[in-house]
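First the structure, then my questions, so here it is.
Left out: one protein chain. Kept in place: all the others.
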Amino acid sequence: MKQTLRIGAAAFSVVAALAFSGCASGPSSNAGSGSTSLNLLVPTYDDKTKGLWQDVITGFEAKNPTIKVNLEVQSWDAIDGVMKTKIQGNQAPDIFNGGPFASYATDDLIYKAEEIASPGTFADFQESFIKNEQLNGTTYALPLIASARALFVNNTLLKQAGVAAAPKTWDELLDAAKKITSLGNGIKGYGMPLGSEETQGEAAIWLWGGGGTFGNETTLKIDDPSNLVGAEQMKKMIDAGVTEENPGSMNRSTLTDVFIQGKIGMQVLLPPIVGQIKEKNPALDYSIVPIPTKDGAPLTLGVADRLMAFKNKGDKQSAITKFMDYFYQADVYTAWVKAEGFLPTTKSGSVALSSLPELKPFLDVLPSARFYPTTNAKWAAADAAFKSLFGKIQTDPAAQVLTSVQKQAMAG
Amino acid sequence: MNSLPNTSAGVDKRHSRRGSSARSTEAHNRRWADLVAALPWITPALIMIFGVVLFPAGLMFYNSTRVISRSGLDKGTAGFGNFAQIFAFPDFGPIVVRTFVWVILVVVLTVLISLALAQLLYKEFPGRRLVRLAVIVPWAASVVMTTLVVYFGLEPYFGIFNKLFIDLGIIHDPAGFGWTKQPETAFLWAIAVAVFVSLPFTTYTILAGLQTVSVDTLEAAKMDGARPARIYVNITLPQLRGAISIAILINIINVFNSLPILRTMTNSIPGYDADTIMTMIFKYIQVQGRVDYASALSVIAFIIVLIVVALYVRVVKPMKEV
Partner (left out) sequence: MTSATVRATQPRSRRYTKDSISLGRVIARMATGLIVLLIFLLPYITMLFASVKSKAEIRSVDPTYFPQEWHWENFVAMWTTPETPLVQNLLSTVIIAVFGTLLVLLVALPAAYYTARFRFPGRMVFLFLVIVSQMLQPAVLTSGIFREFLALGLIDTWLAMIIVNAAFNLSFAVWIMHAFFAGVPKEVDEAAQLDGAGRLATLFRINLPLVWPGIVTAIVFTFVSCWNEFAASLVVLQTAGNQPLSVALTKFVGQHETSWHFVFGVSIVAILPVVILFMLIEKRLIGGLTAGSVK
């Protein structure tokens, strides 16, 4: 007994020592007098993300020796929960790379964009992206990266199926998809990922492509009659059997791997996939073309992620501004965006990257980009409702699905 | 701590003797002395558990009556509004029913299979040690990892279980079958995985119980010519009662609270046709960002499992009398 106790006591003194000395680098501990520490919380885009941020931080700290940046990286699955916990505990990160910002702005948790970026940095952002960061005319976040969607087409399959040119309208799309599907051997014409991962993306492409809308800053209109056109067309595709099996629960990243390996004829994808194809199946013969719509009018879905800064105790505003100014310099920022394979949101970045051939098709369609109504306070709930319910369009009537999404969104 | 003697009065009522007032005071004093003697042994456990759990649990109850914004800020009282929302949710009824189906099926299957497994592993045969080790592996692996690898194997296009089914001629679509893409099959596979990961603990608890079954009684019965099945039911099973009843209790609570298996297996499926209370709590938090609804549903879940366990403890009496 005595021995057990002694071991236990020894064990605990060891733990206590470890706990209090080794890893007591708490979130707001300052490195020394006169210095500031910034907590940066970011999600993982891919396996390069953490290293890229570390490079940025190393460069920044070298130029600003009094500021220390603590990096915390979380997976996309986990980051929302971690954020909520931190905010409830009054421990929001100083800088956060995230999606929706409207709820943070309405809860008065984040700085205005002009407060955390010098005029020069702020003026460098492209207008269309800045507009997307505004609530009631005030800009709250700095657009970090953009992506636009386009139709990726497997040239080999199209040729085999006897499709002469990539489809521009829905009728051509359905026709081409039918021909490709009839090749058999598990090949499908069109990849329609409506699983919970990114349902709202594929939904937007179809509903807007038929002349629909999700509403604007003040009203949410998922059940708008204009959305029925696109929804019905989706059902037509599914019922014709030209999509993969169970489109309602197929996730995008899964289906993308299938497309890359040549088992899907056409799928709407985004810039980083270019890099993935290069890595995983460089032999794939594919083209990137504009997304087909009902009447062939140009349309793409633009998505931007952003950096926002939380108002925390202590005066960190100037340190945050220094960080933003450093990060958004053309060379630092361009290197980051290029490595991640996204589109830049700054003017100087666009100039620097416009010569990259793999980004060209996306930069071309960017002017016709439409964005989610991220500035609508209900958008986050609508996004969740799409993910939870919209896949039911595989089996349920289109109008019923749209109504259920709207209803859940309004209840959130 | 101070309330313990009072609250215990009801429990131990049948043992207290009513006599002259002197005797009852004496009994009273003895009860006090008994409690004081017990304190050093049980207080550390109470401090440990409630020191950590009480505040978060209290917060959960509190949050269930608050309005909490998406970003996590408290926006004032909701009264019982969150509970009203939960009860008004059309899928709430089916979800509760499915939760019971989930718990009952998983626990019953787990116990039945574990009894058989324990019996096999108790018998001597060459290679038994290897089999015993293999049975432990799902326990060593985290539930998330086990579920993930099964989910991965069942995926259309990429899954090797699907490939196996195709090669065996069970499935004809070269892309495989979407086991995890439809609520019914995904739910059944989730049950299979839940049973699989519950087997090691349950089997080993029963196996440990088998070690304490008297060999002499068994052999006496054998000599009397009793059939093995009879020996098992009449002699072995009753002596396993303690081990089995504890294993069931722990399994009920664990399976009821289990989140990762169903979450992984049914994650991409639209709608609420494969959800249990736990996955619904998760969806409220993770997808809809409603900590307040999630807290309210957690309170409901807590009350349900409390009633179930209280009934179980009352009927089965897994804690033996001294």
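For reference, chains read A and B in written order, and residue numbers begin at 1 within each chain.
Simple rule for what comes next: a residue touches a chain if its C-beta (ideal position, glycine included) is under 8 Å from a C-beta of that chain, and two chains touch if they have at least 3 such contacts.
Being a predicted model, the structure only gives us computed values, none of them experimental.
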| item | value |
| --- | --- |
| Which residue of B:T205, B:N267 or B:Q288 touches the chain not shown here | B:T205 |
| Full-complex contact with the absent chain, from B:A88, B:L168 or B:V215 | B:V215 |
| Of B:V96, B:I171, B:A226 or B:L259, the residue in touch with the unshown chain | B:L259 |
| Omitted-chain contact residue, chosen from B:V67, B:L109, B:L148 or B:A226 | B:L148 |
| Positions on chain B where the hidden chain makes contact | 4-5, 7-9, 11-12, 15, 31, 34-35, 37-38, 40-42, 44-46, 48-53, 55-60, 63, 117, 120-121, 123-146, 148-150, 152-153, 157-160, 162-164, 175, 196, 201, 204-205, 207-208, 211-217, 219, 239, 242-243, 245-246, 249-250, 253, 256-257, 259, 278, 281-282, 285, 291, 294-295, 298, 301-302, 305-306, 309-310, 313, 318-320, 322 |
| Residue numbers in chain A that touch the chain omitted from display | 1, 4, 7-8, 11-12, 15-16, 18-20, 23-27, 43-51, 54, 70, 72-78, 81-82, 84-86, 88-89, 91, 253, 256-258, 261, 263, 272-273, 276, 280-281 |
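Note that only the chains that are shown with their structure count from here on.
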| item | value |
| --- | --- |
| Computed distance of Cα centres, chain B from chain A, in Å | 37 |
| Residues of chain A defined as touching chain B within the complex | 77, 80-81, 83-85, 87-88, 100, 103-104, 106-107, 109, 185-186, 188, 194-197, 199, 244-246, 248-251, 254, 257-258, 263, 380-381, 384-385, 387-392, 394, 408, 411-412 |
| Residues of chain B that touch chain A when the two form their complex | 69-73, 85, 155-158, 173-175, 178, 180-182, 267-272, 283, 285-291 |
